[in-house]
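Removed from the display is one protein chain of the complex; every other protein chain stays in position.
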């Protein structure tokens, strides 16, 4: 008799792709196992999943958010170790770090994909206004100014209503250039740098300047609003996560290009956020541990890497399999891995473990800074104070 | 003549039979789990070990400036949220009911049905509808306001700290206005026709009649609605969660006790759920609501005159 | 001041015509009582006069002025409702004052009028109580007081005593009679109580199915009812109606004899019958006599008359107290 | 079957004692009427008998069996409520059948009983209507029918006619009297209507403030009221009470004279006075005479007596119809 595995996930957007591509591929390779993809809205996912795990009714396979949220699940014994899953060696330590214990000894989720930040732009708009792809910050703001003057496009499509958009597409997007990627991030965790240091305040100062180039009423503009604004061709530049690519591919009727966050001065090293975002683990209470393991093992395969990356352009495989991307825009994003140094979002590892939660605070701070309701310095101080209240870096 | 004898009445088992199903379902599925949860407010957890903590969670909530600041912010917002309902929802609801109860009004049923309709919609739908409508991008509201020459008044209300709470409250008012309207309407109908006619004969018509005759007579209903509004507002959560997100932006300007509790209890994004602090907040909320309801039941309701018509 | 004229007043509720063309003249200071069976339109007519109900046709004139388009408050009337309709949230004083305040009457004047009315109705002790704290009779007096203070030219009363118990009813009835003598105001009064109608009215208006059957002084209606309906309606116990041969003997289609106008004798009366039932009230005795071919006749005897069911008796009507009606139900000339 | 015995029955609502120790024996087949002013405990006592109210002390015996602990359903009684209390969602037939069906009476038997009752009460045409579609009198008959079909040994009626209008009231009253003759059941009947009490009862029980004032046949109460309360309560218009010298002349603290037992004459009577008000009912005339030192006396005259307010008149009581009461309010031996 067939065994049915249920996947818990917040990616309800991906439902059709799982149903039409990924699951059939797995089932074909593994007869006797049926898989059901059962997503929850992202806003409800954590609450629903935790409740179900506590009560023992969660699905067999758990889609893992990066870092502490999943680490906590592992500590509570909800997730099993995946060290023994065949094929785990296709991931390097960095890829696994988001789903491993602090000492790196145990990994509890199989990494699936990362996302990269950058800017997508409307090629037609750039041509019409006559601006080139900016390489430095100066050029970036010059371009924005020119587009604004010209008047037929909103220079940049972003809103602060949802808060996370400002933090993720704004602060975490441009920040690595200022704090020098992994160096800065690690120093912060080690307590050697502070959020009040110039390198950490600077991205907020830059962000504050964006306000002039956002659409009317950007304060009430939600993330879907921004997407629509750009997709409808009303805006020239869109601070993006690579996952936006698939949305725009189906909706935009103009040519698009992408550029990585402009650097301070010509010739500076560029840094990009290549953030381990999604992985999958096994529910310790699963009634079918064998089959679950089988599925996880399949996730490490080249097959899966190919299907996933190509059906969800913008989600880039974390494995070391060669994946040929068919989507040119996605390929453009991946290419930056060669040009720039990569890092992950600064707030995710360790620093959001306590209360107040640095990630959540960063959302508010980023939105406030753009809205002008808080100065970059005050925001930074507030964040650092919050962090200090519970975080004592190991000496 | 023989002495009267005393005979005991048999036990009334049927009372138990009538009560049992409701009490069982209610106790098992509601009271026990909730009590279980509220009990957590007296415990804390270190490394997956739960231990008794006395009132220290409450000390944290009120003593730790971060918790306290968030709590008071939520409480004040919640009070504002409630005040806006009291100031808008109930008066407008009463006014609508008063209009509906005008005698021999044509189309009464249609008005009533339509105005009650938003109450039937889910938060998801309402949150979404109003985000769309108020969205500067879609431009429905700006163009309507432009049509009446008020375009300059328009702003991204849901996104500004000083307007977001008011805007969300008004959406909530829009949604719930049908309830006070219906209840007051029923109360107005129960005023005997002859009292109204006596007032007509006495020269009290229209607004004067409403203030001097009807309003005093529906006071008990208004009291009831106020309490129901209070309870509903201090339990509210969904609408803000749907329209402003779990962080109740901008900058916690729309954070009320419900969202604060939810975020704390269940966690959010990278923030892990803290059942103990969540339960602490829930207990405080429970006490606030309980004390207001008790105050109403024991003090206000008893003083309020009820009229038998 | 206080005269009332109804000219061809009609009132329909949808298809149903509740008032079917009423013409009526009421002189200043008159006390007119509307009587009629339940549902005949008494209240509706009163409400049309008050302006609480819009009539469909005709005119209402108060003091020679057509008031059809005036709201109740502007008609110079005061109404006392069957259910009292006191404002439950106001004290007795508040109830009486409200209309005056609304009109903007000066404070001193208000006080004077309330004092006067409460003296007249013996309400002084009650002025600060609310309706809920008053007995039925007291409430009724407050309701009347509320009407009195407005000094209307026309009082309208809708069955004001029907909610009172027997004892109170007698007292309040006497009070209303006194009030009328005192104020000399015009009063239109609806009731279905025989005694009230007979004792209070200057003129009684008998309504039936929305139309006037007869208008006249109480004793006139009692003595000379214009038709079968009025004959049957006025008087208690009800008038006996005899048809067929017995009536033909008097040259009438229907012959009406009131129970108090039948004499009971051993033999030799006009009608022979058998006692079927006897009711002893102490002060009166009602004897029900089954007369073959004629039906049951009610006889009222004074005091404690002795009559046993089953006894064969003979009945005679008092000669000049017979009422003769034609085939159309109208009274035949005496 | 059908006898009822109350032994020292008391009933308190909290501190308030509504029934203050009632002893009463009612024989099988008797028609007993409870009268008394509003609030005196008539309904409460009836409800105690029915088992709807638990009494605080004493015993209720039906057919020699103490029923204190029996629920109403098991007492073998049927009750007719003042408000009819018909089941609004059931047809007339449904109302009558419900109890029988619930008892498990056979279908054929049910049909027989309903047919019998509806024949007796002339309900045949109404059986399929719901209460809302019936007039007050018809509803009352259904309520009685519902009681009748259960064939109880004891009927309880609580003011069954008080909601009816005058005409219907007379008819239904006669119907109940007939029913009693027909069924020979025991009936306990509450009313505050003089006429009903006098005409229906085998015995009247006069209650006042929760205690029995007097029990007796109607005419006995009329003729020999045991005390002032009963004297004032039985008879309409109310008995005149004279105190002071006028009463002392007859050797009494209070002298009672019924209005129908006063004779009006020009001069030479016992009391002199002035006519203050006259009410003409057609069949009777009530004359109110102000007698100095004594108060207002009511005189009932037959027919259309002529008497004008203001006239000086003289009054005499009918000799053997005087009621003398002592200082304690009790009747003095004749």
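Each chain gets a letter, A, B, C and D, in the order it is written, and its residues are counted from 1.
Throughout what follows, a contact is a pair of C-beta atoms (placed from the backbone, for glycine too) under 8 Å apart; a residue touches a chain by one contact, two chains touch by 3 or more.
To be clear about the criterion, contacts and distances are computed from a predicted model.
Chemist: Match the chain absent from this complex view to the correct UniProt protein name in "Nitrogenase molybdenum-iron protein beta chain", "ABC transmembrane type-1 domain-containing protein", "Carbohydrate ABC transporter permease" or "Hydrogenase maturation factor".
Modeler: Listed in its UniProt record, the absent chain's protein name reads "Carbohydrate ABC transporter permease".
Chemist: Give the residue, chosen from B:29, B:68, B:87 or B:150, that touches the chain omitted from the document.
Modeler: B:29
Chemist: Out of A:46, A:228 or A:242, which touches the unshown chain?
Modeler: A:228
Chemist: Suppose we count only contacts with the excluded chain; which residues of subunit B make the list?
Modeler: So the residues of subunit B touching the unseen chain are 12, 14-15, 17-19, 21-23, 25-26, 28-34, 36-38, 92, 95-96, 99-100, 102, 105-107, 109-125, 128-130, 132-133, 138-140, 143-144, 174, 177, 179, 182-183, 185-186, 189-190, 205-206, 231, 235, 237-238, 258, 261-262, 265, 275, 278-279, 282, 285-286, 289-290, 293.
Chemist: Just the residue numbers, please: which parts of subunit D touch the chain that's not shown?
Modeler: So the residues of subunit D touching the missing chain come out as 47, 50-52, 71-74, 77-79, 81-83, 85-89, 98-99, 102-103, 146, 150, 156.
Chemist: On subunit A, where is the contact patch with the chain that was removed from view?
Modeler: Residues 12-13, 15-16, 36, 38-42, 44, 48, 51-52, 54-57, 223-224, 227-228, 231-232, 247, 251 of subunit A touch the chain absent from view.
The rule is short, and it goes like this: only the chains that are shown with their structure count from here on.
Chemist: Between subunit A and subunit C, what's the gap in Å when you average each chain's C-alpha atoms?
Modeler: 90
Chemist: As a quick test, compute the distance in whole Å between the mean CA positions of subunit A and subunit D.
Modeler: That gives a centre separation of 91 Å.
Chemist: So which stretches of subunit C touch two or more other chains?
Modeler: Residues of subunit C touching two or more partner chains: there are none.
Chemist: Show me the residue ranges of subunit C that touch subunit B in the complex, using the header's touch definition.
Modeler: Result: residues 47, 50-52, 71-74, 77-79, 81-83, 85-89, 98-99, 102-103, 132, 146, 150 of subunit C touch subunit B.
Chemist: Under the touch definition given earlier, write down the residues of subunit B that touch subunit A in their complex.
Modeler: 48, 66, 131, 134-138, 155-161, 241, 244-247, 249-252, 262, 266-274
Chemist: Can you check the complex and tell me which residues of subunit B touch subunit C?
Modeler: Contact set of subunit B toward subunit C: 192, 194-195, 197-205, 208, 212-213, 216-217, 305, 307-309.
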